[in-house]
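I'd like to ask you about the structure that follows.
A single protein chain has been omitted from the complex, and every remaining protein chain is retained in its original position.
Order as written gives the chain letters A, B and C; numbering starts at 1 within each chain.
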């Protein structure tokens, strides 16, 4: 049973459009459209209790979860929404103990969410180039309580020659041009490691997929996730009149090794005299076959739960 | 750099419809439509490498993630799919260290996924009544490598008088009639603790929501998640011709305290003689008001990312 | 080449959120946020031309289509939106020459749309009980230019004993409790005739389907239609950030004859003494079997374009 104390984090919740997240302070008050709440009235209450404002509205004192921190994040850039965060975690199999590379820290919403999963034995190494956004992200990550599991780097991985981290389990990319960093990311991933990229446009999905194919990734999957609210009431259940629009497309893949040298060997049935020329020819042929095979595999990759 | 050894778990991956998950054994072979693979050929390779079958098809040796274990779970009953697993984790803010109550173990897909997140300091307490399904779930949970963080109980929480666990952070319910256990679940949850229920039909959503309202839950939200695959190829990008059908609706809520005693006191202006009757009457009135208020809040609860 | 004259109907179009539909009048002006347009400036222009407002904004002079009349309809009650109108026409195979029964005229949006299709040889007979709404609908239908093909009736088909029309090709129902009128509608439909009902809630879909099963309808299909806008721009194509919410669910079915008399004859092997009782019993048995069979068929009814 958790009791609210002075300085405790509290989500003052009226409904999903009217909610406020802060650490309470006994001298302060929360002024809202629906009335005033004195922080002091929350002290000593159990999380889940409610207070009445001076306008006779009930406000619940909820214990903030990572979801609440993310939804109340201070926007520098666009956040990644829970419906997409969730799929990233589930599809990449993100779990405790993993080392995560993130390129494009943004507001830190994805950073915080992933850190809350891989802790305490895992870590998130996140890279960005805009110092102002990085400051905002730093603040958000700290509010979420996971600073200990996140290391921010100011480094442009598109141009830098450094390999700052290696053997990462998962790489998360949120850039306007993610395909540029794929070769670099590949070097930092463990074999079979996963990539997930945030791609707001179809064009990005397309260019990125081509880069993944060329850089020896497999299990390439692009998806979008539509969330729909349902108003469930006795005798009157229906979907919400309010629609939720597009957030982003997601692109997933796993690092593989195409082992082109081995293929060449198994196919070489040439006499000594023709060796050099044949090897060159075979290499070209193998590469073409590989590219085609990749496209075929990319086409064939469909996820069908009911099968 | 992880090298595959004898007994290592390997996901033999051809494409998303043809993949096989097992611990390799140097004397065995994998026989498939696309050819034969000797397990021994995988030993000593780095995860991500590929082998060629005798039918000249490439099969990748991937390192299994929790996603792979879930997709390859042995079905006793219906599994919970990644698109839904992900939202459950993100919306409930499930993280390391939490104590999770699960009613209805099913195949253990949700159990394993959640265990992989709350470990190493958290735990999942899962309850079911069917011994055969529980055996299957036990096997699946063990294969996923998270047995240490899961305790299975054979106990019918719909009828039992026991309160086997308390102060849970999150309760996950996968029953045909989840509304029955709401009062019991409430007792086992901490204040502000979350509930998530798997509801395949609209009727279940409706009945459950009514029970949540009556049992003093707030932030009630019902959703469904549609996943669509996109085939991203140079010059030919479009959604997949293959549609993915309905899996389940999801219902979320947080435990609150409606504090009826306080309300009763503020409203009681009765003489001593009428005390008992008035209390009863007021309680009924307050309850009715509470129910209506809940419905109003439920209606108003819309999640809109762009706001 | 159509030239705009005085009194011509014109859709003044700035964009999809700012457009105005009216018959122009040479002395009038259109005052909007984006500037003023003198109607007289449109006279003599070809439809498709544009004028510039005094705020330097271009406004197109488009020739109104039925879509424009529907989107600009004066709302008494909720209109039926084009995405749903279209499916009704396509699924029921509505075409020129058909006789359409409509119960629940609403704003006349569906009425006008259907009239524009069945004209000139077909007709829409529409029934409502609210005189005020009927006046509004009458105005809307007239503005759409299809009054000649619509007959409005003030008659409560839920309670009336009349059969005002017969042998209808299609029946369209937009009531809060459509299941009540199914037996009556059946009498007014031709054999194999179609029904389409507007059902905003799942509960209505459920009750209506049960009534359709009991009243000998087949090919029962409930659907919902999600429309998503795509912003297609060079190098930056993606779905719209603006989502469109729920409008309604649709329920379709076709009138059949279950031929119970024939079934009774084939099954009746009773002696004279028991004739009356047996007939009654058999009828009940047959009805029960019929209901179960219908449910089975309803379950099996899936529309899969790719098959």
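Everything below uses one rule, namely that a contact is a pair of C-beta atoms (placed from the backbone, for glycine too) under 8 Å apart; a residue touches a chain by one contact, two chains touch by 3 or more.
The structure presented is a predicted model; accordingly, all values stated were derived computationally and were not measured.
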item: Chain not shown: contacting residue from C:30, C:43 or C:92; value: C:92
item: Residue in contact with the excluded chain [from C:6, C:32, C:147 or C:229]; value: C:229
item: Residue, one of C:21, C:40, C:155 or C:244, that touches the chain absent here; value: C:244
item: Contact footprint on subunit B, counting only the chain that is left out; value: 200-203, 224, 226, 228, 235-247, 249
item: Residue numbers in subunit C that touch the chain omitted from display; value: 1-2, 13, 15-17, 46-50, 52, 58, 60-68, 81-83, 85-93, 95-97, 113, 116-117, 119-121, 167, 190-194, 202, 205-206, 208-210, 218-219, 221-234, 237, 240, 242, 244-245, 247, 249, 251, 254-259, 293, 295, 297-307
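The rule is short, and it goes like this: only the chains that are shown with their structure count from here on.
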item: Longest centre-to-centre distance from subunit A, chain (CA-based); value: C
item: Separation of mean Cα positions, subunit C and subunit A [Å, integer]; value: 43
item: Distance from the mean Cα position of subunit B to that of subunit A, given in whole angstrom; value: 19
item: Subunit B and subunit C, separation of their C-alpha mean positions in angstrom; value: 40
item: Residues of subunit A engaged with two or more neighbouring chains; value: 202, 224, 226, 228, 235, 237, 240, 242, 244-245, 247, 249
